[in-house]
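Next up is a structure, given as structure tokens.
Missing here: one protein chain of the complex. Every other protein chain is in place.
For reference, chains read A and B in written order, and residue numbers begin at 1 within each chain.
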Amino acid sequence: MTDAVRPPSTREQHDPPGEIDLETYRDLTLEERAALGTELDGVEIVHRRERFPVPGTKAEKRAERAVAACFVLAFLGAVAFVVCYVVLPWQYDINSTSYTWFTPVLGVTMALSLIGFGVGAILWAKLLITEEETVQERHSGRSTPEARATTVAVLTDGIAMTGLARRSVLQRALGLSVLALGALAIVPLGGLIKKPRDALFVTGWSTGVRLMNGNRRLIRPGDIEAGGIETVFPATPDGLSTQVVADSVVLLIRLRPGQVVRARPGQQDFGWEDYVAYSKICTHAGCPASLYEQQTGRLLCPCHQSQFDLLQDAKPVFGPAARPLPKLAITVDDEGYFVAKGDFTEPIGPSFWERK
Amino acid sequence: MTERPSTTKGRRPRSRMRRRITGALALAAALGSVGVAYATVAAAATPKAQTVAAANAPANEPVDVRKGRQLYETSCITCHGQNLQGVLDRGPSLIGVGSASVYFQVSTGRMPATQQGAQIPQKKAKFDEDQTQQLAAYVQSVGGGPQIPTGDLRGTDANLAEGGELFRLNCASCHNFAGRGGALSAGKYAPSLDDASDKVIWTAMLSGPQNMPVFSDNQLTTEQKQAITNYIQTLTAQKDPGGSSIGRLGPVPEGLVIWVVGIGAIMLMILWIGAKS
Partner (left out) sequence: MSQTTTERPAGKRPTSALGRAADWADERYTASRFVRSSLNKVFPDNWSFMMGEIALYSFIILLLTGTYLAFFFDPSMTEVRYDGSYSLLRGVEMSRAFDSTLNISFEVRGGLLMRQIHHWAALLFVAAMVAHMLRVFFTGGFRKPREVNWLLGVGLLTFGILEGFAGYSLPDDLLSGTGLRIAYAIMLSIPIVGTWVAFAVFGSEFPGVDIIPRLYIAHVLLIPGIILALIAVHVGLVVLQKHTQFPGPGRREDNVVGERMYPLYGAKGGGFFFLVFGVLAALAGLFQINPIWLYGPYNPAQVSSGSQPDWYMGFLDGSTRIFPAWEIRFWNYTISPLIWPTVVLPGILFTLLALYPFIEARMTKDRSVHHLLQRPRDVPVRTSLGAMALSFYFVLLISGGNDIIADKFDISLNAMTWIGRISLIVLPPLAYSATYLLCLGLQRHDREVLEHGVETGIIKRLPSGEFIEVHQPLGPVDEHGHGELEYAGAPVPKRMNRLTNPGKKAIGFLRQVPDPGEAPDLGSEAGETDQQATELAGRPKNPD
């Protein structure tokens, strides 16, 4: 510590208030006593001005009335709030609109009351409270050399008292135990860890699972007109549960006459006549990509505007998505219902590290 | 149902850009209709056209079909052809579109269109309800297809929750959670459902106008269509319990309000607090 040899700072430290001469103190006015207090805190009131040096002027009365009016407004607002809270109809009723007044009226009366109170307090400060201009000393920067040096001394002395510097075995043992204690804090979080792998690669679809809509009705080829779409789910008992829907939801599309899908290699037989089925989960961030434009054959995701061209087998043609929507292989079973020919051949939804 | 407040809604304020575009479209519409009128008058003046039209008319044609045919021949024939077969680069074939499609397109003013395109904007209807029905009857009589629904289009309020589920599954993705519409790819858009009548909603579902997918009766049953319509109409008519809806567009207007109204008001207060009295 080189500071220790520096000359003591010229800046004065705060003197603790010395013995107050009570005889003198008694003779002081209230203002002078308070000024003594501020002085002890390093605060100087350089300017102090009564707003209304002559009491009882018209201007003062006016200021006082303005402040009082604000507090009265606060009172009235609060009363109105309580009355409205008790009296106004508030419960939703489909055949009425009277409930729509409840929240706005409560909010406005509450605001009136709060703003009235706040404006009253601030007006009081601006109009009535004695104006002042105050300067407080700022003692920033380094402590005094004595303080710095002695603090270091105490710290170093403490280490010396423990003898830690000499006891290397103890040092290592202590370090080891601290590490272990750290592990105690972190390891129980292992309860959060779940092995992710398989769930990400499978959905609720498998060979022979029928397609159903949100009302559990099975889908036949005649159900959808050309240019129509239907959101479908695996027709299993839990096919509409949130967990299954989250990765199995599929958009079944019947193309318009003349629209032809150029299928990916190896997936030529995934569609059925003019029907195609794609995962509804966007390959970008997992929103349901379901804004289907039946004339252009484009499918838009509303979250980040990825656009997929169904006629190019759901290839992403605009926006941030990088991969086409996975295609579900479908056919029609003996009883005339749509069925899946198997699960998706790739993971649905957004990309992740282990995805090939 | 009878005590339900009326569904009259103020037109939402339009942006300047929107006004300009609509202005331009109105001008184009006016010029276009003059051109169409001239063309049809000229066509009607030739005896050959008259004979063809006369030949098209069956002997025992119902009155509304006949009137519809007359309207068709003055306003639609140039783009959709004499036998509804369509005209290359002008208008598509109307065979099989059905009266539902005609009703949707004509009653919302989309047809007659001023120009062909993927997105034909809604405008003031050129034909009144009767004329629209007559046109629809004519097109129906020639090509068949989905028909204008009749009877109860809403059902009872017991279907509201089901209608909401179907709406969120099938409609909200384009028309937004409250039917306020939304953007589609490359300048196309799904329109707001604020002013859509029951019949317009039904005929849109049945016919799949423009880029909207078709929802046939086999896919969404009559009861389900009633439920969806009831939900949309109840929702768009419903007053908001929590103050101004600020467009029912989600967090974007909310963010605008907190910065402009919230931070704005508080900044003014701060300036007032700091100002000298």
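Simple rule for what comes next: a residue touches a chain if its C-beta (ideal position, glycine included) is under 8 Å from a C-beta of that chain, and two chains touch if they have at least 3 such contacts.
Being a predicted model, the structure only gives us computed values, none of them experimental.
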item: Footprint left on chain B by the chain that the document does not show; value: 15, 17-18, 21, 157, 160-162, 164-165, 168-169, 172-178, 180-187, 189-190, 231, 234-235, 238, 240-246, 248-252, 254-255, 257-259, 261-263, 265-266, 269-271, 273-274, 276
item: Chain A residues that touch the omitted chain in the full complex; value: 17, 20, 22, 25, 30, 33, 37-38, 40-41, 43, 45-47, 85, 90-94, 102-108, 110-122, 124-126, 129-141, 192-197, 199-200, 214, 231, 233, 242-243, 245-247, 249, 280-281, 284-288, 290-291, 300, 302-307, 316, 318-323, 349-356
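Simple rule for what comes next: only the chains that are shown with their structure count from here on.
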item: Between chain B and chain A, distance of the C-alpha-averaged centres to the nearest whole Å; value: 39
item: Interface residues, chain A side, partner chain B - complex; value: 92, 94-97, 99-100, 102-104, 107, 122, 126-127, 213-215, 222-231, 288, 290-296, 298, 300, 302, 305, 307, 318
item: Touch list for chain B against partner chain A, complex; value: 3-5, 118, 157, 165-166, 169-170, 173-174, 182, 184-185, 188, 190, 208, 210-216, 218-219, 224, 234, 238-243, 272-273, 277
